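A protein chain is absent from this complex, but the other protein chains hold their places.
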Amino acid sequence: MSYEHIRQAAFEANMQLPELGLVLFTFGNVSAVDRNQGVFAIKPSGVPYNELSVEKMVVVDFDGKVVDGTLRPSSDTKTHAVLYKHWPNIGGISHTHSTYATAWAQAQRAIPIYGTTHADHSTLDIPCAPPMSGKMIKGDYEYETGFQIINWFKKKELSYEESEMILVSNHAPFTWGNSAHKAVYNSAVLETIAKMATLTEQVNPKAERLKKALIDKHFERKHGPGSYYGQ
Amino acid sequence: MSYEHIRQAAFEANMQLPELGLVLFTFGNVSAVDRNQGVFAIKPSGVPYNELSVEKMVVVDFDGKVVDGTLRPSSDTKTHAVLYKHWPNIGGISHTHSTYATAWAQAQRAIPIYGTTHADHSTLDIPCAPPMSGKMIKGDYEYETGFQIINWFKKKELSYEESEMILVSNHAPFTWGNSAHKAVYNSAVLETIAKMATLTEQVNPKAERLKKALIDKHFERKHGPGSYYGQ
Amino acid sequence: MSYEHIRQAAFEANMQLPELGLVLFTFGNVSAVDRNQGVFAIKPSGVPYNELSVEKMVVVDFDGKVVDGTLRPSSDTKTHAVLYKHWPNIGGISHTHSTYATAWAQAQRAIPIYGTTHADHSTLDIPCAPPMSGKMIKGDYEYETGFQIINWFKKKELSYEESEMILVSNHAPFTWGNSAHKAVYNSAVLETIAKMATLTEQVNPKAERLKKALIDKHFERKHGPGSYYGQ
Partner (left out) sequence: MSYEHIRQAAFEANMQLPELGLVLFTFGNVSAVDRNQGVFAIKPSGVPYNELSVEKMVVVDFDGKVVDGTLRPSSDTKTHAVLYKHWPNIGGISHTHSTYATAWAQAQRAIPIYGTTHADHSTLDIPCAPPMSGKMIKGDYEYETGFQIINWFKKKELSYEESEMILVSNHAPFTWGNSAHKAVYNSAVLETIAKMATLTEQVNPKAERLKKALIDKHFERKHGPGSYYGQ
């Protein structure tokens, strides 16, 4: 049993957060999963990015229990664990408090699909899970945050493989993907989408969503069977 | 037949996009044309800027067919091809999803000419082509995007030699010029104009356009026969 | 009697302000206290950050009188002195004119607690002390600024150990903590909170404050007896 590969992946992905301007101090965490071993590596709690190392990544199972590592894992670890346990095809998760995406979470609004930058990554509004109940909060809070995300996807009939981003009301965004690197990529894309949507509504308070035909076209050219984006 | 000069020009111009803060990840592409050979060099699709090289630029003809190069060209290649084919005096084209210009495109608004920063580069509002029809989108989309731009210029009786910038509704800006370098210059100027216009309306929702006399003066001192700007 | 340790602490903390993008030119100052000696070290007045050195820090007592150092201390020195004198458990104070926090101070509004980024650092709105009276201003102005802060905490029944940030109307923020480093950390957090709150209200003018249960949860996981954030 070796965890080096997920520690390496989690370390590199975490280090992208400050490079991409997505975090202040320690406000974020990324994890990378090994499905065969049923564990993931995640940032240790409260450690500044410039003090991180591959070895400091903490290895945790899908119940949030530490399997390997000397530091305490991110306080958001149980949220990651729940998502890995219930969504079998994701390889990495990223959580930031990036400014614009967090503002939409605090505003408790889904982000409308106003343009092709958005449509290139999702054919739907970016969902915003509603505030958690007092009972959920007082209970196993981070664990329940994971369920709040999963339940909102169920209620909205969303696919976690097609929509890789969510806002949690009053909190901040979570994103995921087939790797930790892709999860962080989605964090950066979401922040850009959130900023563009904010400015779009400022420039035109009556701005309208994309036509369905355009949504489908942009998504398909990146993701469809006849996709022609990338190499 | 050598394509080295347009590959070099396209490479350098593409590399300016991240330097000028105009792109996130791979969200942009610039091309440089050789009129004698009837071809242009353009960024390969989905390749990060830090992995670009002169050799990786793809050479394409005015119908969008690859003439030289091993990678797939930008997914927006056909839009570039249409513009080169119909506008004989442009030397380069730049396409970005820069934040403020894209917000105006998403808001489906032309950018009013509020100041001399704008007038130094265009005597008119920055045009915004309307959303494309479902038929155009479902057809040869990127090809039709080029026609949407050209048709809007015709309808508005604009000259592509005097107005070197356009917004495409719900999508993003395209700019051009006598070289790839100038096209990128225009992308940066447009982003600044878009940001200033956003803030101008925030500070004064009833802000008024420039007087005609001032528009003419600023444009002529840079572009008119008695121009006295630059060396 | 040696002041080297507080000079060093104050120097390092002051140098963080430009690194964190919290100051333009000389618009800010940080101090570090030695409770045993009853003195603190503070930035000299009007000296650019790139000309600062450990030796240039000025050592002052709790009445604002210079004890050691050849330069004149920050013009805000008496405000620091009052806070150290009346709040026995603070180790450092930071004062900036950071853009968003200053805008809220100029707007004379407390910053509502809209999200967990805020709740991780304070369970209450960030207070905003009202404009000072003409009499206070014409008197010993910087000295009175300190009392304006302390009196507002008394009136609002706030604890300076739980709330480590305040806005002074028409002026700018002051923050503090158990060290100069922590005080600067709070300055950066406050700027982020202020920016997020501005954007939250832009995205949703009817945005609502956090539920009490969530406020308590986030604060307790960092600060409570069963805290599980950090190492």
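For reference, chains read A, B and C in written order, and residue numbers begin at 1 within each chain.
Quick note on the criterion: contacts are C-beta pairs under 8 Å (C-beta built on N, C-alpha and C of every residue); 3 or more make two chains touch, one makes a residue touch a chain.
Fair warning: this is a prediction, and the values are worked out from it, not measured in the lab.
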>> With touch defined as in the header, list the contact partners of the absent chain among those displayed.
In response: B, C
>> One chain is left out of this view; which of C:8, C:37 or C:170 touches it in the full complex?
In response: C:170
>> Which candidate, C:47, C:81, C:113 or C:215, sits in contact with the chain we can't see?
In response: C:47
>> For the chain left out of this view, which of C:104, C:152, C:185 or C:219 touches it?
In response: C:104
> Of B:82, B:132 or B:188, which one is in contact with the hidden chain?
Replying inline: B:188
> Which subunit C residues would touch the chain omitted from the figure, given the whole complex?
Replying inline: 24-25, 27, 44-47, 71-72, 75, 97, 99-100, 102-109, 131-132, 134, 137-138, 141, 170-172, 198, 201-202
> Of the residues in subunit B, which ones touch the absent chain?
Replying inline: 114-117, 185, 188-189, 192, 195-197, 199-200, 202-204, 207-208, 210-211, 213-214, 217, 221, 228-231
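The definition used in the following text is that only the chains that are shown with their structure count from here on.
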>> Which category does the touching pattern between chains fall into here: line, ring, star, complete, or other?
In response: line
>> Can you tell me which chain is nearest the middle of the complex, judged by mean CA position?
In response: A
> Hey, how far is the Cα centre of subunit A from the one of subunit B, in Å?
Replying inline: 33
>> Where in subunit A do residues touch two or more of the other chains?
In response: 202
